[in-house]
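All protein chains of the complex are present and in place, except for one that has been dropped.
First chain written, first letter: the chains are A, B and C, and each begins at residue 1.
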């Protein structure tokens, strides 16, 4: 870590749990951490946010699963993964052995699925907390995405908070595809979320000019990368303005230290790096170091001093 | 026009009014057309969509009014413009003299403002129709944007349709910043909109790493450019799938003929070119020509054959 | 201070519209020369060269089709003749760094000449030209034109430090005296351009300036205080450069005495120094035309 070099205290927290640095991976963009090992010291990261896991193993969707877009990409993986059994048997022990912190992303299509996953993750070594991916279709509501409905979203969060290990902070991961993100944020906060992860991908579409049909088998997919950064920052800004006390894990298009700084200034106390990893597998550590350097250059003694700074009237520099 | 060269019949319509080609400018991205004259034959465009006009002249917001973002930009102009009197006295006659078609974008903060603007534009020479920019704060509803509320949106559209010249098609311009764009589309269609313009900008934010405050005076701004193209295409796709009979003027990040083709295949019967004009002032004519060429290369005899083509099952090529 | 509001008399007229409309061309880089901290590029662009007038600028597309940088970068024309236009680029952010890295033989898409040129000097007037940093480059063509029209020309070139000076040799061939100032004293006199400007203003009939906003303001204020007309070429953030986006506006007092948000790309970049309300840049004063519709009321 570069704490010593820059003199900036980079410690922060997810909920009540302290982490040594504010840079995490983003769910689905670093699998379960293993493949990053040649490029990144996993223990130096705030945490590895694992690919969203469901109860059962999932094949994911047929290919093509992605399309490159200007300064971004569209994906439709369909949450391919080992299921909770596989995660508990292989991936989490692997991370725990190395001393890497896991922030486990869980997903489901029923409120009970989420609760059961939280239950299964109680007290698991190395599991720092849970990120609840509510950008999934709710099978009990004609497939409407949980995150798009404050009531459905809060149902999930209260069930998870009730079932989860009290020592594990629970973050709700919000979708930007809503008319009023503050109302969703407020609903999940009231339901017991300890923090908010923002943002998940935007719903997008690309048509293949050769086949003249949507590129992705799933027709639409999730848009990520620097292209969406202004939208992500806006969401973080709005929610921090409305609820400054709620911790935010910011993400969406972070590619370098100055991008991460924007999220911190807007109100995020930690950040996740997603699509940028595909461009640069060492991005999470590089961004940690760059963020420390840009904070130092601006005279911040600690990361926490900078959180939400952009909301303070100009001239109030600390 | 390139109709002869490529053999593709590029005629299309806005509502019931035929236009010679499907490529228009986008409101706010080509002012009132004058400045494009050195680069573009204005009469060759489907229409010039004029900068949104309000009842009174407006100064617009203080600078900075823009920030460049990855493959896009954020703007917060604040609808600087001459007001309807100025438009009627100078800009519309200028366009009419040259034989250019004007698709006049109107904006307001009260339902009556919109209706009055439509009334003032009745029978004005060269005014082909109206695009109703409902991405404005509704002063009667605590500043909520009309386009984010199906009821407010349909109030505006029914007032405009009632007040407007029956010969002038009225398009509602929708915002992507909603949970369910199809419900807004349906509401304005039911209120009498003859077509839909999609999409307006996404709400975004950029923080200046030097001042550590939002770049834009208005804090948030509108995100446009290729970065948002997948979101725009998704909106066009969803609405065309739900209401295939409603004409769509597609826009959002169109930069070349293949981009325009994607919108047409997704269901747009005409397209607007916005931010790309800043990159390439000749973009609207270039894109017309490129679109004609890519349609020809795919064996389409006419633009209208390609509208919505991507919704047909693969294999059904015509 | 005149120019603070619309009621005082103004000694400048708005800069004239350019004689020719702009063109858009993909042009070849035919010369590249580092000049102190800057890079001078020469472009084979006959149609632009023959249309260009001093004070106008070019807008460059950055990085080709696949670039994430969508907006053009505006760069003042430093010279034009024999089918070639030249510019002096300061590598700053990604766009100008890309431009400065162009090599001879590479091609770049350019729109120009754009903007209003510096107006002619009053008959027989002695002219003072003031350039800050790379801003001095934009004054070389003006100096030449003024000399050819028989005007006496003096010039000041200032910069933060010696390596950020520009076009001093070119100006010295056309103007006398040519004073150099640097903030850090690494070349010429120590201090801002105003230390030299204040001395040289006596007897001057018109002032032209190009450089950073703070410098333009100081020079314009000094000239206006003595009743001397001044013309400043401003550098506002521009998205389009051709007048269609409305991002580049400044509060400028018009001939009717009313202040409008004027587009610096097509109503400028050259404005009367006493017409730009420097104090109000980045603000929305209540007396700007249309401020009332924005909900701004007179205090």
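By definition in this document, a residue touches a chain if its C-beta (ideal position, glycine included) is under 8 Å from a C-beta of that chain, and two chains touch if they have at least 3 such contacts.
Keep in mind the model is a prediction, meaning the values are calculated, not measured.
Colleague: Would you mind listing the shown chains in contact with the chain that isn't displayed?
Modeller: Per the contact definition above, the missing chain touches A, B, C.
Colleague: Considering the whole complex, which of A:150, A:195 or A:225 touches the chain not shown?
Modeller: Residue touching the chain left out of view: A:225.
Colleague: Since one chain has been left out of the picture, which residues of subunit C touch it in the full complex?
Modeller: 62-63, 65-69, 94, 98
Colleague: Name, in rising order, the residues on subunit A that touch the hidden chain in the full complex.
Modeller: 28-31, 34-39, 51, 54, 56-66, 68, 70-73, 75, 77-78, 80-81, 83, 217, 225-226, 256, 275-282
Colleague: Considering the whole complex rather than only what is displayed, give the residues of subunit B touching the chain that is not shown.
Modeller: 70-71, 226
In this section, only the chains that are shown with their structure count from here on.
Colleague: Determine the chain that sits nearest the middle of the structure, using the mean of its CA atoms as its centre.
Modeller: When every chain is reduced to its C-alpha mean, the one closest to the whole-protein mean is B.
Colleague: In angstrom, rounded to a whole number, how far apart do the mean CA points of subunit B and subunit C lie?
Modeller: Distance between chain centres: 34 Å.
Colleague: Out of subunit C, which residues touch more than one other chain, so two or more?
Modeller: Residues 68 of subunit C each touch two or more of the other chains.
Colleague: So which bits of subunit B are touching at least two other chains?
Modeller: In subunit B, 70-72, 225-226 touch at least two other chains.
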